[in-house]
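Would you mind keeping the following structure in view while I ask a few things?
Every protein chain except one is present and positioned as in the full complex.
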Amino acid sequence: MKKKALVVSAAGAVLALALSACGGGGTPANEGGGTSAPAASAGGAAGFNAGLENVTNPSDAKGGTLKMAVTEDWDSIDPGDTYYGMSWNLLRIYGRPLVTYNPAPGAKGRELVPDLAESLGESSDDGKTWTYKLRAGVKFEDGTPITSKDVKYAVLRQLDKETFVNGPTYFNDWLDLPKDFKSVYKTPDVNTDSAIETPDDQTIVFHLNKPYSGFDNFAALPATVPVPQAKDTGIKYRDHVVASGPYMFETVEQGSRYVLVRNPHWDPATDPVRKALPDKYEISLGVEANDLDNRIIAGDLHVDIAGTGVQPAALGSIQSDPALRERADNPVSARTWYISILNDNPPLDNIECRKAVIYAADRVGLQNAYGGQLAGDIATSLMPSNIGGWKKLDLYPTANGDEAKAKEALTACGQPNGFETTMTFRSDRPKEQAAAESMQQALAKVGIKLTLKGFPTSEYFTAYAGKPEYTKANGIGLATNGWGADWNDGFGFLSQIVDSRTIRAAGNYNLSVKDPAIDALVDKAFATADTAGRDAVWGEIDQKVMEGAYVLPAVYAKGLLLRGKGVTNQFVTGAFDMYDYLALGVQQ
Amino acid sequence: MTFLQLNDLKVHFPTDDGLVKSVDGLSFQLERGKTLGIVGESGSGKSVTSLSILGLHKGGRAKISGEIWLDGEELVSASQEHVRSLRGKKMAMIFQDPLSAMHPYYTVGDQIIEAYRIHNDVSKKVAKKHAIDMLGRVGIPQPDRRVDSYPHEFSGGMRQRAMIAMALSCDPELLIADEPTTALDVTVQAQILDLMRDLQRDFNAALIIITHDLGVVAELSDDILVMYGGKCIEYGSADDIFERPEHPYTWGLLGSMPRLDREVTERLLPIKGSPPSLINVPSGCAFHPRCAFEPRTGGKGSTVVPDLVETEGGHLVRCHLSREERRDIWATEIKPKLES
Amino acid sequence: MTETILSVEGLEKHFPVTKGLFKSQVGAVKAVDGISFDVRKGETLGLVGESGCGKTTTGRLITRLIEPTGGKITFEGHDITHMKQGKLRPLRRDMQMIFQDPYSSLNPRHTVGAIVGAPFRIQGIETEQGTKKAVQDILELVGLNPEHYNRYPHEFSGGQRQRIGIARTLALKPKLIIADEPVSALDVSIQAQVVNLLEDLQNELDLTYVVIAHDLSVVRHISDRVAVMYLGKIVEVGERAGLYGSPMHPYTNALLSAVPIPDPKQREGRERIRLTGDVPSPLNPPPACRFHTRCWKAQEICKTQEPPLAELAPGHAVACHFPENAPSKTETPATVA
């Protein structure tokens, strides 16, 4: 899941100076870390972190306008062409995928529940065929009934990655597509029943080219939101998305604002998942980051759609103002900031030298670099703590760096007085620059000299750190990295960053894990049917990555979210680690 | 009652370097229809005199004392508003460089109309007709067409004529001209001097002409006042000053000017040194450092300020030498050298 | 016949006037339109005329500050009409210029010593006792106190500054000095001092002057011969006494009668010639005799045929078909060599 980090605008930095002068950026003294939220009363919970496990300000009152805003627009509102987490969460108010997440706070929010489909998928042919029955009486905004053909067309159209460049490629990799099928536009009359069958208007059957027990996760992807073929206009569909959810688009001004109003043809009886409380959604795009935080504090806006936390300036004022702390939530998001240790160039091809780096690193220094305790807990494994199969690993117990162990490892790898290498980081991310500088100071103590090189985010993976040809030629040893889960299970998080077979000429996110044993385990995970068994395998993969010293985990990221004034039913869903946009309502 | 009477007018400017005594006790009178020529070199205070008569230094940083009587009204003590209402109506002024004295962005006609309508509540059309008449009066060809042209479209002479038309538009009784022809060529200067003489006759106005050019003064003035170091050092009729001057500075001026009406003398008779600064005016007689006859005053020249004394029939001189000594020196030492 | 130091034949200077899309030339301001005269060694030639007659341009042409459009200038036998600046530099030692405004012609940031000493440095001339001594001698020569060597121009009065300007021109003992309105910016008393100074220097250093001015009385006092210019042409040239005593060209007559005389008694007696209108624009001057539009004696011939500059009396030439005070009509007019 592509969580675009908010670029800290110059304004933010300056305002941070002005406003945070009083609060100071240090870590609050009494802050309890980890996911153990304080016990909350059953009813309307309040106070700091109330939204993690409980529904704050519960209400069933309908009406009012929910005002949402974001600083950097997401890729597209066309369900077949989007990869942003906030977009997958938000689009469910106008689009109904086959399956979606249980609208409940915390871990329960990660469970899958049927949405357009009457029930979760029935698998047959040992996990290669999955069948769903659509609910009866579900209609598009123009009153036409939704059929399985609409779902089939929706999935097939977004396979054309030349037209829809943004979406994920899971269906491209897993559906059993006929060879001569290119795309619904280029090869419209090719029969695709081998991949997706629609025996009748209510039933849809998916055929995979290899078994996968977690297909319900695929069914929850926005790709399954039905699209009427008659109304499809390719790239232009984003200007007139035909709604199947409780709300439809009244105004679409690309790049500046969207307004959604109630969909007259949505029948609450057919939709146990959504409460659809507000009468109207007003979404403004491109709102200046610090101004957005101020407006939420002041109550002029209700929700920051990005869901990755407030700017440093607001962070300061929340810490210093008890009234604001009452309205804040500090969820652990399914994201880890870590440093890849590349083993292409000597001496880092030797595992002992890689261990020396891990031992020498100052873990608390790294945590502070990423923003202290509020920004995240010290990570000891690649997988974040809220992913199924996570095990508490602590293979390299060092708080501020263990020089003795590091020196020991250095002599073991034949470099007793250290070595030289280069570390890259994303130049427009102050936190990553701070982390690189912390590594430089820590490693220097044991004789490992680091030269630091910064690159802009937009070209970091495509032209530099993610391009093996460049890293080999320029002796790159370490590279800052970070990954958020597409969905909260081992596959959703690890598949893209540990499987060596995904490494391409350029644009890679897996910079350092090239271990056949790990690849084999990944295949084993795909084949394991039951969830518990699958999670255990991913836990084993996580341990293997740490034992191979391929990565130095820094922090399990946490966002500091602020609840809007007068917003009802606000809680953090485990599925997206941000507020569940389906449940929200507005006090009158 | 005399039309214009100045009594011991003093105009001093406090500046960072000290008190500038531009006009240091000036008295004279002038009747309507008569012309007074004020002669003096740069820094003698002649321009400040004219501006203070118009009240343009009133309310500024200047310290003004003494009296200015115009047609029975005392102006120094009068309110700023009252003096302002007289400016342009009862008294008007013409300046040296007509190009910079007229506003570059308004047509000549507009500027004359504006001058006229300040004091006469008439419509623009009537004012324009009057402006055209005035331009015709001062000898500008096709005045109805030229009224709409801009100052930079006029030649030097034409611009000065337009300035005169503007000054006379409200039929003022006192006209002050500060170096009116210095910036003009000699043939054009002659035309302007003739014009001023005729207009003074038609308007029966009192005219004060301020210049450093003795020739211009001789052409127009009935009476002449020679200023030096902010004070009047000799006053008399044109004949008094040119035929029987009695002040060494006046002799010096006459001596240092080459003249067409006289034979070419071998060498000019310059006055040594240069004009005094008005901040620290020399003690005693301001001219003493440059006066060839100062030794004859027995030291009084450098210590005591001489008074303005009448020698004969309205001819006043401010000098320590006695009348006889002065007349003797003029007859025996100065006059022969000028005529040779 | 004393030796000629400078001779000018048919000198012309036309400033192009452009118009239209590609700035094509449509006309020309004929500032100087074919003038000829000689300057003899040791004499002072006065160039007099009203604004726009081309006297200042002539001064700039002679010193080659600007490039002539036509005609020939010979200085001490060298044809300097189109000589390149590099080759001109040695000749410049012998030909210097005095400017009108004492305030703007001296560099305010240089000391007097630097200003007067500059010509030595530029021409690379070493003096026996060194430049400083030479400069102090010259300062004394022009009536300034030698200790003023380290003072700055703003510490001097107008008259003193003009003396510094003169001192600068004398540094290299020039042979010819062109003075453009040397005293017109000064007060009367100071003017007399500078005029006397110029005359003393001429006698002492055997200098030749070309004095450009609009004040007829000053020109008469200082010049041996005088040329009267009108709209880019010389209309009359002659010895001082002859030209002022019996002026032949109507324009000279009008000029002389326009000068105000500092004697009230003469006010009524003089018969005044008043020219009407203004000087025509040099962009398209009147044909033939350029003065005919303002001349009260103009005939048909004046509008068609340009009168040549003919010597009607010894050393006294005029360009007019109907000259006044001409000795007698019988002699055939000979054009000036």
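By letter and in written order, the chains are A, B and C; residue numbering begins at 1 in each of them.
Note that in this section a residue touches a chain if its C-beta (ideal position, glycine included) is under 8 Å from a C-beta of that chain, and two chains touch if they have at least 3 such contacts.
Heads up, the rule we're going with is that contacts and distances are computed from a predicted model.
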item: Identity of the absent chain, which is to be given by its UniProt protein name, from "Probable glycine dehydrogenase (decarboxylating) subunit 1", "Ring-1,2-phenylacetyl-CoA epoxidase subunit PaaC", "Phosphoribosylformylglycinamidine synthase subunit PurS" or "ABC transporter permease subunit"; value: "ABC transporter permease subunit"
item: Which displayed chains the unshown chain touches; value: A, B, C
item: Contact residue for the chain not shown (choose from A:Ala61, A:Ile235, A:Ala444 or A:Ala517); value: A:Ile235
item: Identified contact with the non-displayed chain, of A:Val113, A:Ile351, A:Val364 or A:Ala463; value: A:Ala463
item: Residue, one of A:Ser284, A:Thr422 or A:Ser512, that touches the chain absent here; value: A:Ser284
item: Chain not shown, touching residues in chain A; value: 2, 7, 9-11, 14-15, 18-19, 69, 72-73, 75-76, 83, 160-163, 165-169, 172, 185, 232-236, 238, 253-257, 284, 286-288, 290-292, 294-295, 297-298, 300-301, 458-459, 462-463, 496, 504-507, 509
item: Hidden partner interface residues of chain B, rising order; value: 51, 54, 56, 84-89, 92-93, 95, 97, 100-106, 114-115, 118-119, 150, 152, 163, 166
item: Chain not shown, touching residues in chain C; value: 18-21
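In this text, only the chains that are shown with their structure count from here on.
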item: Touch-based graph of the chains, sorted into line, ring, star, complete or other; value: other
item: Distance from chain C to chain B - Cα centre to Cα centre, in angstrom; value: 32
item: Centroid spacing, where centroids are CA-atom means, of chain A and chain C in whole angstrom; value: 91
item: Contact set on chain C toward chain B in their complex; value: 50-51, 157-160, 187-193, 195-196, 199, 214, 216-218, 220-221, 240, 244, 254-267, 272, 274-275, 277-279
item: Contact set on chain B toward chain C in their complex; value: 41-42, 141, 155-158, 185-191, 193-194, 212-219, 221, 238-239, 242-243, 252-261, 264, 267-272, 274-275
